[in-house]
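Okay, here's the structure, questions in a sec.
Heads up, one of the protein chains got dropped from this complex, but the rest are sitting where they should.
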Amino acid sequence: MKGVILTVDPSATIVDITHHIDPQDILSAAYMLRASYRFFPKKTVHVSVVDPGVGSKRDIVALKKSGHIFVAPDNGILTPILEEGQIDSVVTVENPDFFLDILSQTFHGRDIFAPVAGHLSRGVALGELGSRKDPQRLKRLTTATPYLSSRGELVGMIISIDRFGNLITNIGAADLERMNRRQLETLPTIRIAEYTIRGISSSYQHVPHQTPLAIVGSRGYLEIAVNCGSAKDYFKAQKGEVIRLSC
Amino acid sequence: MKGVILTVDPSATIVDITHHIDPQDILSAAYMLRASYRFFPKKTVHVSVVDPGVGSKRDIVALKKSGHIFVAPDNGILTPILEEGQIDSVVTVENPDFFLDILSQTFHGRDIFAPVAGHLSRGVALGELGSRKDPQRLKRLTTATPYLSSRGELVGMIISIDRFGNLITNIGAADLERMNRRQLETLPTIRIAEYTIRGISSSYQHVPHQTPLAIVGSRGYLEIAVNCGSAKDYFKAQKGEVIRLSC
Partner (left out) sequence: MKGVILTVDPSATIVDITHHIDPQDILSAAYMLRASYRFFPKKTVHVSVVDPGVGSKRDIVALKKSGHIFVAPDNGILTPILEEGQIDSVVTVENPDFFLDILSQTFHGRDIFAPVAGHLSRGVALGELGSRKDPQRLKRLTTATPYLSSRGELVGMIISIDRFGNLITNIGAADLERMNRRQLETLPTIRIAEYTIRGISSSYQHVPHQTPLAIVGSRGYLEIAVNCGSAKDYFKAQKGEVIRLSC
(Lines give C-alpha, C1' and ligand atoms only; values in the text may rest on other atoms or scores of the structure.)
Protein backbone atom coordinates (compact mmCIF):
# COMPACT_ATOMS: atom_id res chain seq x y z
CA MET A 1 0.00 0.00 0.00
CA LYS A 2 2.76 2.46 0.88
CA GLY A 3 4.58 1.77 -2.37
CA VAL A 4 1.40 2.49 -4.31
CA ILE A 5 0.67 5.70 -2.37
CA LEU A 6 4.20 6.97 -2.97
CA THR A 7 4.03 6.06 -6.65
CA VAL A 8 0.94 8.27 -7.01
CA ASP A 9 2.07 11.01 -4.61
CA PRO A 10 5.84 10.96 -3.98
CA SER A 11 5.51 13.82 -1.49
CA ALA A 12 3.04 11.99 0.77
CA THR A 13 3.89 11.55 4.45
CA ILE A 14 2.55 8.17 5.59
CA VAL A 15 1.75 7.32 9.20
CA ASP A 16 0.55 3.94 10.50
CA ILE A 17 -2.08 4.52 13.17
CA THR A 18 -2.07 0.89 14.23
CA HIS A 19 -1.32 -2.64 13.06
CA HIS A 20 -2.85 -4.17 16.18
CA ILE A 21 -6.48 -4.42 15.18
CA ASP A 22 -7.51 -8.07 15.36
CA PRO A 23 -8.51 -9.54 11.98
CA GLN A 24 -12.09 -8.56 11.00
CA ASP A 25 -12.56 -6.42 14.14
CA ILE A 26 -14.43 -3.52 12.55
CA LEU A 27 -15.74 -2.23 15.88
CA SER A 28 -12.34 -1.81 17.48
CA ALA A 29 -10.99 -0.16 14.33
CA ALA A 30 -13.94 2.22 14.29
CA TYR A 31 -13.18 3.53 17.78
CA MET A 32 -9.46 3.76 17.09
CA LEU A 33 -10.16 5.86 14.02
CA ARG A 34 -12.43 8.24 15.89
CA ALA A 35 -9.94 8.55 18.76
CA SER A 36 -7.01 9.48 16.55
CA TYR A 37 -8.10 11.38 13.46
CA ARG A 38 -8.50 14.82 15.05
CA PHE A 39 -4.84 14.83 16.16
CA PHE A 40 -3.68 14.79 12.53
CA PRO A 41 -3.30 17.88 10.35
CA LYS A 42 -6.28 19.06 8.31
CA LYS A 43 -6.31 17.58 4.79
CA THR A 44 -5.03 14.27 6.11
CA VAL A 45 -6.43 11.28 4.20
CA HIS A 46 -7.33 8.54 6.71
CA VAL A 47 -7.35 5.13 5.07
CA SER A 48 -9.04 2.26 6.93
CA VAL A 49 -8.65 -1.22 5.52
CA VAL A 50 -10.35 -3.51 8.02
CA ASP A 51 -12.20 -5.08 5.17
CA PRO A 52 -13.47 -8.64 5.69
CA GLY A 53 -15.91 -8.12 2.80
CA VAL A 54 -13.15 -7.59 0.21
CA GLY A 55 -14.14 -9.22 -3.07
CA SER A 56 -17.89 -9.10 -2.24
CA LYS A 57 -20.30 -6.36 -3.27
CA ARG A 58 -19.62 -4.00 -0.34
CA ASP A 59 -19.06 -0.39 -1.41
CA ILE A 60 -15.98 1.66 -0.77
CA VAL A 61 -16.70 5.23 0.28
CA ALA A 62 -14.84 8.50 0.72
CA LEU A 63 -16.11 10.94 3.35
CA LYS A 64 -15.18 14.53 4.10
CA LYS A 65 -15.62 16.06 7.55
CA SER A 66 -14.00 18.99 9.40
CA GLY A 67 -11.21 19.19 6.83
CA HIS A 68 -10.34 15.49 7.11
CA ILE A 69 -10.93 12.86 4.42
CA PHE A 70 -11.73 9.22 5.17
CA VAL A 71 -11.48 6.31 2.74
CA ALA A 72 -13.06 3.09 4.04
CA PRO A 73 -15.25 0.13 3.15
CA ASP A 74 -18.94 0.78 3.83
CA ASN A 75 -19.01 -1.83 6.59
CA GLY A 76 -19.74 0.26 9.68
CA ILE A 77 -16.17 1.31 10.42
CA LEU A 78 -17.21 4.96 10.08
CA THR A 79 -20.05 4.66 12.65
CA PRO A 80 -18.44 6.78 15.41
CA ILE A 81 -17.35 9.40 12.85
CA LEU A 82 -20.91 9.58 11.51
CA GLU A 83 -22.29 9.89 15.06
CA GLU A 84 -20.19 13.01 15.57
CA GLY A 85 -22.19 14.65 12.78
CA GLN A 86 -20.96 17.59 10.64
CA ILE A 87 -20.38 15.41 7.58
CA ASP A 88 -19.51 17.53 4.55
CA SER A 89 -19.99 14.93 1.86
CA VAL A 90 -19.78 11.26 1.01
CA VAL A 91 -19.15 9.58 -2.35
CA THR A 92 -19.02 6.00 -3.51
CA VAL A 93 -15.50 5.20 -4.77
CA GLU A 94 -16.16 3.75 -8.21
CA ASN A 95 -14.04 5.52 -10.82
CA PRO A 96 -11.43 2.98 -11.97
CA ASP A 97 -9.23 5.77 -13.37
CA PHE A 98 -7.94 6.09 -9.81
CA PHE A 99 -7.39 2.35 -9.22
CA LEU A 100 -4.45 0.14 -10.12
CA ASP A 101 -4.82 -1.39 -13.58
CA ILE A 102 -5.10 -4.97 -12.32
CA LEU A 103 -7.31 -5.60 -9.29
CA SER A 104 -6.84 -8.58 -6.98
CA GLN A 105 -9.89 -10.08 -5.30
CA THR A 106 -8.27 -10.14 -1.89
CA PHE A 107 -6.38 -6.90 -1.31
CA HIS A 108 -8.26 -3.78 -2.35
CA GLY A 109 -6.20 -1.91 0.24
CA ARG A 110 -3.31 -2.02 -2.20
CA ASP A 111 -5.27 -1.93 -5.45
CA ILE A 112 -8.02 0.65 -4.71
CA PHE A 113 -7.70 2.34 -1.29
CA ALA A 114 -4.01 3.18 -1.66
CA PRO A 115 -4.08 4.74 -5.15
CA VAL A 116 -7.31 6.59 -4.33
CA ALA A 117 -5.69 7.97 -1.16
CA GLY A 118 -2.64 9.03 -3.17
CA HIS A 119 -4.82 10.93 -5.63
CA LEU A 120 -6.83 12.58 -2.82
CA SER A 121 -3.54 13.56 -1.19
CA ARG A 122 -2.51 15.21 -4.47
CA GLY A 123 -5.71 17.24 -4.45
CA VAL A 124 -8.20 15.24 -6.54
CA ALA A 125 -11.73 16.28 -5.52
CA LEU A 126 -14.07 13.81 -3.82
CA GLY A 127 -16.60 14.22 -6.63
CA GLU A 128 -14.19 12.79 -9.20
CA LEU A 129 -14.15 9.43 -7.43
CA GLY A 130 -17.83 8.59 -7.90
CA SER A 131 -21.41 9.58 -7.22
CA ARG A 132 -22.67 11.28 -4.08
CA LYS A 133 -24.13 9.14 -1.35
CA ASP A 134 -26.47 10.13 1.49
CA PRO A 135 -24.53 9.76 4.79
CA GLN A 136 -27.74 8.36 6.32
CA ARG A 137 -27.45 5.37 4.01
CA LEU A 138 -24.00 4.30 5.18
CA LYS A 139 -23.91 1.09 7.15
CA ARG A 140 -23.78 1.55 10.94
CA LEU A 141 -22.73 -0.84 13.68
CA THR A 142 -25.61 -1.20 16.12
CA THR A 143 -23.47 -2.79 18.81
CA ALA A 144 -21.36 0.33 19.04
CA THR A 145 -23.51 2.38 21.41
CA PRO A 146 -23.86 2.01 25.20
CA TYR A 147 -27.38 2.22 26.65
CA LEU A 148 -29.22 2.87 29.92
CA SER A 149 -30.76 -0.32 31.31
CA SER A 150 -34.20 -0.40 32.94
CA ARG A 151 -32.41 -0.50 36.31
CA GLY A 152 -30.69 2.79 35.51
CA GLU A 153 -27.29 1.26 34.79
CA LEU A 154 -25.17 2.54 31.93
CA VAL A 155 -24.25 -0.61 29.99
CA GLY A 156 -21.27 -0.63 27.67
CA MET A 157 -18.67 -3.11 26.57
CA ILE A 158 -14.93 -3.61 26.15
CA ILE A 159 -14.07 -2.51 22.60
CA SER A 160 -10.35 -3.10 22.62
CA ILE A 161 -7.43 -3.99 24.84
CA ASP A 162 -4.19 -2.09 24.37
CA ARG A 163 -0.67 -3.48 24.74
CA PHE A 164 -0.53 -2.38 28.38
CA GLY A 165 -3.58 -4.53 29.09
CA ASN A 166 -5.90 -1.53 29.57
CA LEU A 167 -9.54 -2.38 28.80
CA ILE A 168 -11.01 0.36 26.61
CA THR A 169 -14.81 0.59 26.66
CA ASN A 170 -17.31 2.31 24.39
CA ILE A 171 -18.53 4.49 27.28
CA GLY A 172 -17.56 8.01 26.31
CA ALA A 173 -17.59 11.33 28.13
CA ALA A 174 -20.99 12.19 26.63
CA ASP A 175 -22.42 8.91 27.90
CA LEU A 176 -21.21 9.66 31.41
CA GLU A 177 -23.12 12.94 31.23
CA ARG A 178 -26.30 10.91 31.04
CA MET A 179 -25.62 9.62 34.55
CA ASN A 180 -26.33 11.69 37.60
CA ARG A 181 -23.36 13.96 37.38
CA ARG A 182 -23.01 14.91 41.02
CA GLN A 183 -23.02 11.28 42.12
CA LEU A 184 -20.56 10.34 39.39
CA GLU A 185 -17.93 12.62 40.82
CA THR A 186 -18.29 10.97 44.17
CA LEU A 187 -18.78 7.23 43.90
CA PRO A 188 -20.15 5.54 40.82
CA THR A 189 -19.73 1.79 40.77
CA ILE A 190 -18.18 0.06 37.74
CA ARG A 191 -18.86 -3.64 37.44
CA ILE A 192 -16.85 -6.02 35.26
CA ALA A 193 -17.80 -9.70 35.63
CA GLU A 194 -17.97 -10.35 39.38
CA TYR A 195 -15.62 -7.48 40.24
CA THR A 196 -16.53 -3.97 41.38
CA ILE A 197 -14.51 -0.77 41.10
CA ARG A 198 -15.73 2.27 43.03
CA GLY A 199 -15.16 5.75 41.66
CA ILE A 200 -13.43 7.12 38.59
CA SER A 201 -9.79 8.07 39.10
CA SER A 202 -8.11 11.03 37.48
CA SER A 203 -4.71 9.32 37.06
CA TYR A 204 -3.17 5.85 37.24
CA GLN A 205 -1.17 7.01 40.25
CA HIS A 206 -4.25 7.66 42.38
CA VAL A 207 -4.36 4.03 43.44
CA PRO A 208 -1.54 1.82 44.80
CA HIS A 209 0.65 -0.27 42.48
CA GLN A 210 -1.10 -3.31 40.97
CA THR A 211 -4.51 -1.97 42.01
CA PRO A 212 -7.38 -1.72 39.51
CA LEU A 213 -9.03 1.58 38.67
CA ALA A 214 -11.45 3.16 36.24
CA ILE A 215 -10.35 6.24 34.34
CA VAL A 216 -11.40 8.29 31.33
CA GLY A 217 -8.46 7.49 29.06
CA SER A 218 -6.67 9.57 26.46
CA ARG A 219 -9.09 8.44 23.74
CA GLY A 220 -11.99 10.00 25.67
CA TYR A 221 -13.52 6.69 26.74
CA LEU A 222 -13.83 4.95 30.09
CA GLU A 223 -10.98 2.48 30.59
CA ILE A 224 -10.37 -0.17 33.22
CA ALA A 225 -6.69 -0.23 34.13
CA VAL A 226 -4.31 -1.55 36.77
CA ASN A 227 -1.63 0.87 37.99
CA CYS A 228 1.69 -0.45 36.59
CA GLY A 229 -0.05 -3.72 35.75
CA SER A 230 -2.38 -5.33 33.23
CA ALA A 231 -6.16 -5.16 33.68
CA LYS A 232 -6.42 -7.80 30.96
CA ASP A 233 -4.55 -10.27 33.15
CA TYR A 234 -6.08 -9.08 36.42
CA PHE A 235 -9.67 -9.53 35.25
CA LYS A 236 -8.98 -12.23 32.63
CA ALA A 237 -11.02 -9.89 30.46
CA GLN A 238 -11.90 -10.20 26.80
CA LYS A 239 -13.19 -7.91 24.10
CA GLY A 240 -16.99 -7.79 24.03
CA GLU A 241 -17.33 -8.22 27.78
CA VAL A 242 -20.05 -6.09 29.38
CA ILE A 243 -19.24 -3.16 31.69
CA ARG A 244 -22.02 -1.78 33.97
CA LEU A 245 -21.87 1.61 35.59
CA SER A 246 -24.28 2.73 38.32
CA CYS A 247 -24.49 5.44 40.95
CA MET B 1 19.42 1.67 10.11
CA LYS B 2 16.93 4.48 9.54
CA GLY B 3 19.11 6.95 11.40
CA VAL B 4 22.06 6.01 9.20
CA ILE B 5 20.05 6.25 5.97
CA LEU B 6 18.75 9.70 6.95
CA THR B 7 22.25 10.85 7.93
CA VAL B 8 23.47 10.00 4.41
CA ASP B 9 20.32 11.11 2.56
CA PRO B 10 18.13 13.44 4.65
CA SER B 11 15.52 13.53 1.88
CA ALA B 12 14.99 9.75 1.82
CA THR B 13 11.48 8.37 2.34
CA ILE B 14 11.76 5.10 4.29
CA VAL B 15 9.10 2.37 4.23
CA ASP B 16 9.17 -0.86 6.24
CA ILE B 17 7.88 -3.69 4.08
CA THR B 18 7.67 -6.10 6.99
CA HIS B 19 9.08 -6.88 10.41
CA HIS B 20 7.31 -10.23 10.55
CA ILE B 21 9.85 -12.46 8.82
CA ASP B 22 10.87 -15.19 11.25
CA PRO B 23 14.57 -15.05 12.21
CA GLN B 24 16.80 -16.60 9.49
CA ASP B 25 13.82 -17.29 7.19
CA ILE B 26 15.45 -16.32 3.90
CA LEU B 27 12.85 -18.15 1.80
CA SER B 28 9.87 -16.30 3.21
CA ALA B 29 11.70 -12.98 2.88
CA ALA B 30 12.56 -13.79 -0.73
CA TYR B 31 8.91 -14.24 -1.69
CA MET B 32 7.82 -11.16 0.24
CA LEU B 33 10.39 -9.09 -1.63
CA ARG B 34 9.28 -10.33 -5.02
CA ALA B 35 5.60 -9.75 -4.13
CA SER B 36 6.08 -6.15 -3.08
CA TYR B 37 8.88 -4.45 -4.97
CA ARG B 38 6.97 -3.69 -8.18
CA PHE B 39 4.39 -1.64 -6.25
CA PHE B 40 7.07 0.87 -5.26
CA PRO B 41 8.18 3.82 -7.40
CA LYS B 42 11.03 3.31 -9.87
CA LYS B 43 14.42 4.17 -8.35
CA THR B 44 13.38 2.70 -5.00
CA VAL B 45 16.26 1.06 -3.16
CA HIS B 46 15.02 -2.21 -1.62
CA VAL B 47 17.16 -3.25 1.34
CA SER B 48 16.85 -6.83 2.61
CA VAL B 49 18.62 -7.72 5.83
CA VAL B 50 17.64 -11.30 6.55
CA ASP B 51 21.26 -12.08 7.07
CA PRO B 52 22.08 -15.09 9.27
CA GLY B 53 25.56 -15.15 7.73
CA VAL B 54 26.53 -11.71 9.05
CA GLY B 55 30.15 -11.71 10.13
CA SER B 56 31.04 -14.66 7.89
CA LYS B 57 32.45 -14.47 4.36
CA ARG B 58 29.13 -14.14 2.53
CA ASP B 59 29.07 -11.34 -0.05
CA ILE B 60 26.74 -8.36 -0.08
CA VAL B 61 25.42 -7.49 -3.52
CA ALA B 62 23.56 -4.67 -5.23
CA LEU B 63 21.33 -5.54 -8.19
CA LYS B 64 19.53 -3.35 -10.71
CA LYS B 65 16.39 -4.51 -12.51
CA SER B 66 13.48 -2.69 -14.18
CA GLY B 67 14.46 0.60 -12.58
CA HIS B 68 14.59 -0.86 -9.06
CA ILE B 69 17.73 -1.38 -6.98
CA PHE B 70 18.15 -4.22 -4.50
CA VAL B 71 20.77 -4.43 -1.74
CA ALA B 72 20.98 -7.83 -0.07
CA PRO B 73 23.30 -10.51 1.24
CA ASP B 74 24.19 -13.11 -1.40
CA ASN B 75 22.33 -15.84 0.48
CA GLY B 76 19.53 -16.72 -1.94
CA ILE B 77 17.11 -14.00 -0.87
CA LEU B 78 17.14 -12.65 -4.45
CA THR B 79 16.18 -16.02 -6.00
CA PRO B 80 12.62 -15.08 -7.09
CA ILE B 81 13.85 -11.74 -8.42
CA LEU B 82 16.55 -13.51 -10.44
CA GLU B 83 13.99 -16.01 -11.78
CA GLU B 84 11.99 -13.13 -13.24
CA GLY B 85 14.97 -12.35 -15.47
CA GLN B 86 15.73 -8.93 -17.03
CA ILE B 87 18.59 -8.22 -14.63
CA ASP B 88 20.43 -5.03 -15.64
CA SER B 89 23.54 -5.45 -13.51
CA VAL B 90 24.91 -6.85 -10.29
CA VAL B 91 27.91 -5.70 -8.26
CA THR B 92 29.60 -6.94 -5.11
CA VAL B 93 29.33 -4.27 -2.40
CA GLU B 94 32.90 -3.86 -1.27
CA ASN B 95 33.92 -0.20 -1.32
CA PRO B 96 34.28 0.85 2.34
CA ASP B 97 34.00 4.52 1.37
CA PHE B 98 30.25 3.92 1.51
CA PHE B 99 30.25 2.06 4.85
CA LEU B 100 30.19 3.40 8.40
CA ASP B 101 33.70 3.96 9.77
CA ILE B 102 33.43 1.29 12.45
CA LEU B 103 31.86 -2.03 11.48
CA SER B 104 30.24 -4.34 14.00
CA GLN B 105 30.42 -8.10 13.40
CA THR B 106 26.71 -8.62 14.06
CA PHE B 107 24.73 -5.85 12.38
CA HIS B 108 25.85 -5.04 8.86
CA GLY B 109 22.30 -3.82 8.23
CA ARG B 110 23.18 -0.69 10.13
CA ASP B 111 26.88 -0.48 9.25
CA ILE B 112 26.91 -1.41 5.54
CA PHE B 113 23.44 -1.93 4.00
CA ALA B 114 21.98 1.30 5.40
CA PRO B 115 24.73 3.74 4.38
CA VAL B 116 25.07 2.03 0.97
CA ALA B 117 21.30 2.39 0.47
CA GLY B 118 21.49 6.05 1.46
CA HIS B 119 24.23 6.68 -1.09
CA LEU B 120 22.31 4.80 -3.82
CA SER B 121 19.25 6.87 -2.94
CA ARG B 122 21.34 10.01 -3.44
CA GLY B 123 22.31 8.81 -6.89
CA VAL B 124 25.63 7.00 -6.46
CA ALA B 125 26.07 4.58 -9.37
CA LEU B 126 26.12 0.82 -8.78
CA GLY B 127 29.59 0.60 -10.30
CA GLU B 128 31.08 2.75 -7.55
CA LEU B 129 30.19 0.16 -4.90
CA GLY B 130 32.38 -2.64 -6.23
CA SER B 131 33.17 -4.96 -9.07
CA ARG B 132 30.63 -6.46 -11.46
CA LYS B 133 29.31 -9.91 -10.74
CA ASP B 134 27.65 -12.38 -13.09
CA PRO B 135 23.98 -12.79 -12.01
CA GLN B 136 24.33 -16.51 -12.78
CA ARG B 137 26.83 -16.77 -9.94
CA LEU B 138 24.50 -15.46 -7.25
CA LYS B 139 23.39 -18.03 -4.72
CA ARG B 140 19.93 -19.48 -5.35
CA LEU B 141 17.53 -21.31 -3.05
CA THR B 142 16.76 -24.69 -4.58
CA THR B 143 13.77 -25.30 -2.33
CA ALA B 144 12.03 -22.27 -3.73
CA THR B 145 10.50 -23.84 -6.83
CA PRO B 146 7.40 -26.08 -7.07
CA TYR B 147 7.64 -29.12 -9.34
CA LEU B 148 5.45 -31.62 -11.20
CA SER B 149 5.54 -35.05 -9.55
CA SER B 150 5.63 -38.29 -11.55
CA ARG B 151 1.92 -38.68 -10.79
CA GLY B 152 1.22 -35.34 -12.46
CA GLU B 153 0.65 -33.43 -9.23
CA LEU B 154 1.97 -29.90 -8.85
CA VAL B 155 3.90 -30.01 -5.57
CA GLY B 156 4.64 -26.80 -3.66
CA MET B 157 4.95 -25.76 -0.06
CA ILE B 158 3.78 -23.20 2.46
CA ILE B 159 6.28 -20.35 2.36
CA SER B 160 4.77 -18.03 4.92
CA ILE B 161 1.71 -17.51 7.08
CA ASP B 162 0.32 -14.00 7.36
CA ARG B 163 -1.27 -12.42 10.42
CA PHE B 164 -4.73 -13.48 9.27
CA GLY B 165 -3.59 -17.10 9.30
CA ASN B 166 -3.59 -17.38 5.49
CA LEU B 167 -1.14 -20.02 4.20
CA ILE B 168 0.87 -18.57 1.33
CA THR B 169 2.45 -21.14 -0.98
CA ASN B 170 5.19 -20.91 -3.59
CA ILE B 171 2.76 -22.00 -6.34
CA GLY B 172 2.45 -18.98 -8.61
CA ALA B 173 0.20 -18.13 -11.50
CA ALA B 174 2.82 -19.35 -14.00
CA ASP B 175 3.01 -22.70 -12.21
CA LEU B 176 -0.75 -23.13 -12.46
CA GLU B 177 -0.42 -22.62 -16.22
CA ARG B 178 1.56 -25.86 -16.30
CA MET B 179 -1.56 -27.69 -15.22
CA ASN B 180 -4.35 -28.57 -17.61
CA ARG B 181 -5.92 -25.15 -17.76
CA ARG B 182 -9.45 -26.15 -18.66
CA GLN B 183 -9.67 -28.60 -15.79
CA LEU B 184 -8.19 -26.06 -13.42
CA GLU B 185 -11.06 -23.71 -13.95
CA THR B 186 -13.47 -26.44 -13.08
CA LEU B 187 -12.28 -28.62 -10.23
CA PRO B 188 -8.63 -28.99 -9.32
CA THR B 189 -8.02 -30.65 -5.98
CA ILE B 190 -5.71 -29.05 -3.44
CA ARG B 191 -4.38 -31.34 -0.71
CA ILE B 192 -2.88 -30.15 2.56
CA ALA B 193 -2.04 -32.93 5.05
CA GLU B 194 -5.14 -35.17 5.15
CA TYR B 195 -7.48 -32.39 4.00
CA THR B 196 -8.79 -31.73 0.51
CA ILE B 197 -10.09 -28.48 -1.00
CA ARG B 198 -11.85 -28.66 -4.35
CA GLY B 199 -11.59 -25.77 -6.79
CA ILE B 200 -9.92 -22.37 -6.69
CA SER B 201 -12.17 -19.54 -5.47
CA SER B 202 -12.06 -16.03 -6.83
CA SER B 203 -12.85 -14.36 -3.47
CA TYR B 204 -12.97 -15.19 0.24
CA GLN B 205 -16.74 -14.58 0.12
CA HIS B 206 -17.36 -17.43 -2.35
CA VAL B 207 -17.54 -19.93 0.49
CA PRO B 208 -19.51 -19.75 3.77
CA HIS B 209 -18.03 -18.21 6.94
CA GLN B 210 -15.33 -20.32 8.61
CA THR B 211 -15.01 -22.52 5.49
CA PRO B 212 -11.60 -23.22 3.91
CA LEU B 213 -10.82 -22.24 0.34
CA ALA B 214 -7.94 -21.97 -2.10
CA ILE B 215 -7.39 -18.65 -3.84
CA VAL B 216 -4.69 -16.90 -5.85
CA GLY B 217 -3.83 -14.18 -3.34
CA SER B 218 -2.75 -10.59 -3.85
CA ARG B 219 0.92 -11.61 -4.03
CA GLY B 220 0.19 -13.74 -7.09
CA TYR B 221 0.58 -17.06 -5.30
CA LEU B 222 -1.87 -19.80 -4.34
CA GLU B 223 -3.07 -19.34 -0.77
CA ILE B 224 -5.10 -21.54 1.53
CA ALA B 225 -7.50 -19.40 3.56
CA VAL B 226 -10.59 -19.68 5.74
CA ASN B 227 -13.33 -17.09 5.13
CA CYS B 228 -13.29 -14.78 8.19
CA GLY B 229 -11.13 -17.34 9.99
CA SER B 230 -7.57 -18.63 10.26
CA ALA B 231 -6.35 -21.43 7.98
CA LYS B 232 -3.32 -21.71 10.24
CA ASP B 233 -5.56 -22.72 13.14
CA TYR B 234 -7.98 -24.72 10.99
CA PHE B 235 -5.30 -26.94 9.46
CA LYS B 236 -2.77 -26.61 12.32
CA ALA B 237 -0.44 -25.81 9.44
CA GLN B 238 3.21 -24.87 9.53
CA LYS B 239 5.67 -23.28 7.17
CA GLY B 240 7.39 -25.84 4.96
CA GLU B 241 4.34 -28.10 4.78
CA VAL B 242 3.70 -29.64 1.36
CA ILE B 243 0.73 -28.62 -0.81
CA ARG B 244 -0.34 -30.92 -3.69
CA LEU B 245 -2.51 -29.79 -6.58
CA SER B 246 -4.05 -32.19 -9.07
CA CYS B 247 -6.81 -32.18 -11.67
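Points to keep in mind about this one:
Letters A and B mark the chains in the order given here, with residues in each chain numbered from 1 onward.
Please note the rule applied: a residue touches a chain if its C-beta (ideal position, glycine included) is under 8 Å from a C-beta of that chain, and two chains touch if they have at least 3 such contacts.
Given the structure is predicted, the values throughout are model-derived calculations rather than measurements.
Across A:Thr7, A:Ser28, A:Thr44 or A:Gln105, the single residue that touches the chain missing here is A:Thr44. Listed residues B:Pro52, B:Pro96, B:Gly127 or B:Gly152: the one in touch with the omitted chain is B:Pro52. The chain not displayed touches subunit A at residues 13, 15, 36-37, 39-41, 44, 163-165, 202-206, 215, 217-218, 223, 228, 230. Along subunit B, the points of touch with the absent chain fall at residues 2-4, 6-7, 10, 14, 23-24, 52-56, 104-107, 110-111.
Keep in mind that, in the parts below, only the chains that are shown with their structure count from here on.
One finds 33 Å separating the Cα centroids of subunit A and subunit B.
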